[in-house]
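In what follows, a structure is listed as structure tokens, so that the remarks can point back to it.
Removed: one protein chain of the complex. Kept in place: all other protein chains.
So that you can tell them apart, the chains are marked A, B and C in the order they are listed, and the count of residues begins at 1 in each.
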Amino acid sequence: MCLFYERNPAKYGLTLNEKDADFSAKVLLKKSLCVWIASWGFSVRQLHREFLRAGSNVMQTFTFYASDDKLENRGNKISYTGAQINEAACDLAREVANEGDALVAGGVSQTPSYLSCKSEKDVKAIFKKQLDVFVKKNVDFLIAEYFEHVEEAVWAVEMLKETGKPVAATLCIGPQGDMHGVSPQECAVRLVTAGAQIVGINCHFDPETCVRTVKMMKEGVEKAGLKAHYMVQPLAFHTPDCNCQGFIDLPEFPFGLEPRILTRWDMHKYAREAYKAGIRFIGGCCGFEPYHIRAVAEELATERGFFPAATEKHGPWGSGLEMHTKPWVRARARRDYWENLKPSSGRPFCPSLSVPDGWGVTRGHAELMQQKEATSKDQLKQLFDRSKTQ
Amino acid sequence: MCLFYERNPAKYGLTLNEKDADFSAKVLLKKSLCVWIASWGFSVRQLHREFLRAGSNVMQTFTFYASDDKLENRGNKISYTGAQINEAACDLAREVANEGDALVAGGVSQTPSYLSCKSEKDVKAIFKKQLDVFVKKNVDFLIAEYFEHVEEAVWAVEMLKETGKPVAATLCIGPQGDMHGVSPQECAVRLVTAGAQIVGINCHFDPETCVRTVKMMKEGVEKAGLKAHYMVQPLAFHTPDCNCQGFIDLPEFPFGLEPRILTRWDMHKYAREAYKAGIRFIGGCCGFEPYHIRAVAEELATERGFFPAATEKHGPWGSGLEMHTKPWVRARARRDYWENLKPSSGRPFCPSLSVPDGWGVTRGHAELMQQKEATSKDQLKQLFDRSKTQ
Amino acid sequence: MCLFYERNPAKYGLTLNEKDADFSAKVLLKKSLCVWIASWGFSVRQLHREFLRAGSNVMQTFTFYASDDKLENRGNKISYTGAQINEAACDLAREVANEGDALVAGGVSQTPSYLSCKSEKDVKAIFKKQLDVFVKKNVDFLIAEYFEHVEEAVWAVEMLKETGKPVAATLCIGPQGDMHGVSPQECAVRLVTAGAQIVGINCHFDPETCVRTVKMMKEGVEKAGLKAHYMVQPLAFHTPDCNCQGFIDLPEFPFGLEPRILTRWDMHKYAREAYKAGIRFIGGCCGFEPYHIRAVAEELATERGFFPAATEKHGPWGSGLEMHTKPWVRARARRDYWENLKPSSGRPFCPSLSVPDGWGVTRGHAELMQQKEATSKDQLKQLFDRSKTQ
Partner (left out) sequence: MCLFYERNPAKYGLTLNEKDADFSAKVLLKKSLCVWIASWGFSVRQLHREFLRAGSNVMQTFTFYASDDKLENRGNKISYTGAQINEAACDLAREVANEGDALVAGGVSQTPSYLSCKSEKDVKAIFKKQLDVFVKKNVDFLIAEYFEHVEEAVWAVEMLKETGKPVAATLCIGPQGDMHGVSPQECAVRLVTAGAQIVGINCHFDPETCVRTVKMMKEGVEKAGLKAHYMVQPLAFHTPDCNCQGFIDLPEFPFGLEPRILTRWDMHKYAREAYKAGIRFIGGCCGFEPYHIRAVAEELATERGFFPAATEKHGPWGSGLEMHTKPWVRARARRDYWENLKPSSGRPFCPSLSVPDGWGVTRGHAELMQQKEATSKDQLKQLFDRSKTQ
């Protein structure tokens, strides 16, 4: 049995509860790269290290969306090539992986070029540039992740296969399928047929939804008489109110998601459900903190054969509270207390669910087209006006 | 005008959304100290650094509850003296403070000895041991913080004054006053009379409640014809449902508080309210992440005359979203959107408020007495049984 | 175009927010029938009258579950025959119908005999006894309503057809289909094939769910090349959290449903959605008060060509508030205010959704068997114990 934990610290670093270290590669470009490696490298390294101690045994390179076409989007000033960034990220991941028993995975994700209706050849060329770095730096395996359209994901898998390394592929879709209406079952079949050894879901939805969707993928693969391993990297946010495009559409995205953050007990439940569903690459995406991964690792300690290093400072199921001064807090030092708790939001003026935005624009729509210039004031005004009439 | 930001990363490190670095000094003792300084020092240092970049100009030493009587509580194995821990913490804080324009503050807090009805002399001796380190390491000023009883806080202030350093004093109480029923107004008068130059509130309640309580303290001080500076370090959790003892009593304490975490926009509001109330030492306690402090610093950038370093990667009021691919997300790149958002919890099966525990036990009660042995199974069972009948 | 409004005041009279008049026929048996007609007749009559004034043009007889096998259930003492009760109910309905322009409908519903696995012949004999009264009293049409199993509903329709009167048939199911898993589409086809001119849904779910289910029935009927009219009589309670068996399973059923009651504005929305779906018999079931039906009638006043009598005392869309003393209440005298209001529950300690009971027992299970003796203490204790382990 092979069991992985993973988190991509780069993803949405710009937006979500970011620690200072938690920036995206895109933003990096604004800084001198050597300064980054000298001083900010500390924080990326520290982030990898905390997840390693929490139980992760895959270090995913800090390269989310780090393709050249994405980096030059909407007024972003570029001082460095994607290649430079990807290389530095590989080095940092490998350095920390070597501190423990961890693998390094390099990842590519969907491209603005695809959304802007560029050709298969153009899109594949984008992937190729990132892959060249991953091969040079000799990562252990590759992930094609965060694809809303299975067509583009298949293109990515085809490119990744050419490296000869193991290939995983995850879509950011829910039970309703991809943005073109292809079902999870069918998506999985196409990805496996294209050559992916591991398939699954990442980002956009909460653990419950993602596990449910991976189950549908597994069902499709098995029905087609194919074989695959399965993988899941959900959000650490509760999103029962999402429609097909996930948390991007929620009014709280990305700067008001705090009340949706999962507790460690939610994570225990997630880990168990994922494991029971036959998923063996169990990780996390936006919103995951090291203590979330630690909870996943603790839930599955028996299956993996060990507790994560970080457990030395974390009594399981609240047992550390036995040392608390107040007797009513000591009384909470037990599993059934935390398993059954329904935590309050402390926000009585807020609802518990939201109505997602649903503009109904998809690939090829003018407003989705990539542009190099910054969004203009006029463009913004049009968007604001439109948002009021939705 | 003097304006500070601060956060004590040690506090509740054991329990709250902890990163691996975020342990309490008490837990530290389980590790070899030299290992800690060699390897874990990285994470404490990194934590200080992130708050520095977020805009803090006070580094508070990582010494919360690091008194010898607390460290030997309920089965905790002690390998090192409190003095060793306090010294190491001072060095780490000073090292990072020197990277920027920051002060170092050393803090003492309430003692189990007081709760166990030890004498004034005994309690003062506890403070003395920590102070000796702070003087030796030459911290810039001192804080007596996290006191539930003003009587003990006054004792602490009297000891701190003897060092000749500036003294701040904060209680962890709300508008109802301290655990003996002394009003915030009267508490403040006693602390100022005892010699504190800065008085205020830390921990136990949300920003709104803490600012309201500091206002009451200010009212008391001014009515008495005294003078003082004011300080506030609230939780980063919404706690409108607390009674006099604060979030300790909430059923979610300490492992289910996630839905209560403040957004950055809540922090803007807090910073403004605190500033308007005349408070000039504006910081945070449990639950604060660097991005929370950054929001405080950004709200008050005009008053302070500068933005925090971390702002270079964070467009104010969501303006970074102008670069987002999806047009409906770009439409959120404006202040009024985020100011008026009522974020959902994504938890429709959870209530929005909780009923706090209220066991009604106070200083001197048998169940509050300090003990060195671990809580026994029998003791735990009695607590569990009692908790069911509350 | 034929448009009806209806409500069966007898249904769940025992349990739901009952006014004194709002008893079920089953309970009636405990009273002397002549006393009932002399004194309680006032209240049944008054109830019919209020719905008539609110805009109903169908008076449904007060005979829900008034079959002999139901009346003798679990310790209920019987002083009168079902026939006596059914006759009295027909007279009261007709008396009030004659005060306006209304029809009288007699209804039969599912039988305990079916749940207890009695034969088709036995079950049909139960229906026959009620039908004899309806024929004798010459009601205008017949409704087979509140069936969880389409098989039994078909039996009822077959019996109703024999009277020669128009026949409507409604199931109390949701989008997941009947208790044997037959889809709404298929259920509708079977009912129309058996001879029902009107088919639809009543009870168990909220308006949104019921309208959605009737749409599925319509889809099935049209796909099969058949023809029918459509009917809907939902609950006046929001039930988004129900599973296949509807609000019976909600923990709040039947004595804690108040927070779920629909506002009049919810009713406007319901009426419009039902009408747009092609439904022309639009009524209500448990929880409907006359003011709810009035809102339905007001929403569809243009389509029907008249406002209900009760509108004379009810300004549309809050316009009556123009006369209010307080200016901020006068400011609410407008449609967009009420249409967009998200009403609070005033219950911050309560969640917004519940987890329904799901015991998984169905037709034929021992605990569903009809019995004449009252539920014994032993039986109750077993149920209580079991409910704790669900």
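Quick note on the criterion: contacts are C-beta pairs under 8 Å (C-beta built on N, C-alpha and C of every residue); 3 or more make two chains touch, one makes a residue touch a chain.
Values in this document were obtained by computation on a predicted structure and should not be read as measured data.
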Sole touch to the unshown chain from C:Glu152, C:Asp178 or C:Asp249: residue C:Asp249
Among the options C:Pro184, C:Gly283 or C:Gly318, the absent chain makes contact with C:Gly318
Across the whole complex, the chain not displayed is touched by chain A residues 241, 348-355
Note that chain B touches the absent chain at residues 342, 348, 351-353
Hidden partner sits against chain C at residues 14-15, 17-21, 23, 27, 30, 42-43, 46, 49-50, 53-54, 73-76, 112, 115, 206, 237-241, 248-265, 289-291, 310, 312-314, 318, 320-323, 325-334, 338, 341-354, 357, 359, 361, 367-368, 374-375, 379-380, 383-384, 386-387, 390
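Criterion: only the chains that are shown with their structure count from here on.
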Ranking chains by how close their C-alpha centroid sits to the total C-alpha centroid puts first chain A
Across the interface between the identical copies chain A and chain B, with over half of residue numbers shared counting as same and under half as different, the residues used are same
Expressed in whole Å, how far the mean CA point of chain A lies from that of chain C is 48
Separation of the C-alpha centres, chain A versus chain B, in whole Å, is 32
Listed in rising order, chain C residues that touch 2 or more other chains are 348, 351-353
